[in-house]
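Omission of a single protein chain aside, the complex is shown with its protein chains in their original locations.
By written order: A and B. Residues from 1 in each chain.
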Amino acid sequence: MKLTREMLGGTPLKENDFDQGKVLFYDDALRTAYNWDAGVAMGKFLAGLKQGKILGVRCRKCRRVVTPPRMFCEECFSPIEEWVELKDTGVVDSFSICYVRWDAGRIKKPELPAIILFDGADHAGILHLLGEVDPKDVKIGMKVQAVWKPEKERTGSILDIKYFRPLS
Amino acid sequence: MKRVAIVSAGITKFMRRAQETGRELSFHAANMALKNAGMTLADVQCVAESTAPDAFDGVHMNGEYLSDGSGGWRKPYLRSYVGGGSGVFVTIHGWYQVASGMFDTCLVVASEKMSSCHPHPQAAFLNIFDNFIERPLGCNLLWIFALEMNRYMTVHKIAHEQIALVSVKNKKNALDNPAAQIPEKITVKDVLNSEVLAWPVHRLDISPTSDGAAALVLASEDVAYKYTDKPVWIDGVGWCLDTAYWTNKDLYYPRYVEKAAAMAYKMAGITNPRKEIHVAEPYDPFDYKELHHMEGLMLCGKGEAPKLTEKGVTQRDGDLPTCPSGGLLGVGNPIAASGTMKVAEIFWQLREEAGERQVTRKCQTGLAQAWGDLMQVGTVVVLRK
Partner (left out) sequence: MALIEKLERNLDLKSVFMKIPLNHRYTLGVAGEKFFRALKDEDKILASYCPGCKLWFLPPAIFCERCFSQMDKWKDVGLSAAVLSFTVAHYDLEGRKLPEPEVYAFLGWRGIEGGLIHRLGEIKPEKVSIGMKVKAKLAAKKQRKGLITDIIYFVPEK
């Protein structure tokens, strides 16, 4: 039973089939807005960001210090109650040089997303952006520091950190 | 526990945009699978269906919407979903419904219509990121892959040229696959010269978004020979989900794929995967992923998959042909259907029905693997003839 094109269902369309009126279509937009409860752990983390602090938690059983904070340890399933203030410095675990926006549009000046593992945490960190650095000079293992927005501009959001820059 | 076989498979053309609705695509694949087994809907006792997030086709409760095209009318019908891992997982879902002894036959259908998401399905992926501390950064799905690829390349000191060989191989293999969306003959240089989207990821390192569907018919050992004289037995299944805290783990190695593979190998009695697996279809949404998953599947040591590729071991005439179908890179990536397409390919390979795609070596045992979510899920099936 060898596959042939005739056996296969499917009618491919081209982009301009729509513009040329060859195929009917219906446009719609999702009308959703969410008001998410931040939760016990995330709420406190975001409040910490507003104060210019990076908070983590320690699992008493596993002895791991992790961030983003969570109320329960996902590895041993114990409740977590111990909070730790971490330094706002860390190490680049991986990075990319990205020329594409979230909606697939192109940008000229690339963004530098990176995973930053915080000093004081056990191989734990967050996704953020790098700044004040030439893409050519970024290396895995590079030490970085958070650059914060001025206190009155902070709202309790991940964007209270503008980006991470190399530790000079 | 009953032994379960795949007795038939069906697939549609994979395309960037289909005129068909998701329901019509499901019907084409399911109908082809049923006809190839000489079955009607009345012979189907239950249906296992899979489709990726409702956000793509823009139809809420997409599983329910697709049920009519998946043969689910007034039958025990269930949708399962683990991101990209779905296509192989839905096979496992179908497997345990029959293995339990509750049903003798199961129709497995995976279908995807990503093209409804306008102007590009990429926008729907934004929602995979944490709503509090990631989405405000304006993330983009390419970031996760680029970060993982960079980590993998750096830890093992692998050059992009070595990774690009996978894209070259799979797109060439796809030239012999009538379902393929973008089969083409390219070189390593073409890959490295293609547009940099999110370094180190270039455009030709990535599989396309697609519309398409694939289906399988499963039957228990009691009835399999009624429908075919060459049943392919599902001898091993494994699945594993890792943490959603993806920034807390080292991305260079997919430990969740290893755990899923270990589960499947134990069930299939496999102790030396490199020698005992004769043909493999690991999940390849990006070229480096095929290598990443080969290592997770323990088909070679960590960091060694590029060497196997360079030596030609993974070519169709090699000792461990990998992605003979053309993979996602060549055939297309309709999220849920792509995994099922891989299972169907191993099914056809083991029955020696793959036409020009047939691998040279003799095969008794094959493997299909899929991956999904936020670097989280590994799903594996081991098939034997």
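Brief remarks follow.
Throughout what follows, a contact is a pair of C-beta atoms (placed from the backbone, for glycine too) under 8 Å apart; a residue touches a chain by one contact, two chains touch by 3 or more.
Keep in mind it's a predicted model, so treat the numbers as computed, not measured.
The chain not shown here is touched by just one of A:E6, A:D28 or A:D134, and that residue is A:D28.
Within the whole complex, the absent chain has one touching residue among B:E20, B:E112, B:D176 or B:D373, and that is B:E20.
Shown as candidates are B:N36, B:S50, B:S86 or B:S116; the residue that touches the absent chain is B:S116. Mapped onto chain B, the interface with the missing chain covers residues 17-21, 23-24, 27, 30-31, 34, 40-42, 55, 57-58, 68-69, 71, 73-74, 115-119, 123-124, 127, 131-132, 135.
By the touch criterion stated above, the residues of chain A touching the omitted chain are 11, 13, 18, 23-30, 32-38, 43, 46-47, 50, 156-157.
Here, only the chains that are shown with their structure count from here on.
Per-chain Cα centroids separate chain A from chain B by 26 Å. Only residues 11-20, 24-25, 27-29, 31-32, 36, 55, 58, 118-120, 122-123, 126, 129-134, 136-140, 142-143, 146-148, 150-151, 154, 177-179, 195-201, 211-212, 243, 245, 247-251, 348, 353-355 of chain B touch chain A when the two sit together in their complex.
Within the complex formed with chain B, the residues of chain A that make contact are 1-5, 7-15, 23, 27-28, 30, 34, 36, 38, 42, 45-46, 66, 68, 70, 74-75, 93-104, 110-111, 113-115, 117, 123-129, 135, 140, 157-159.
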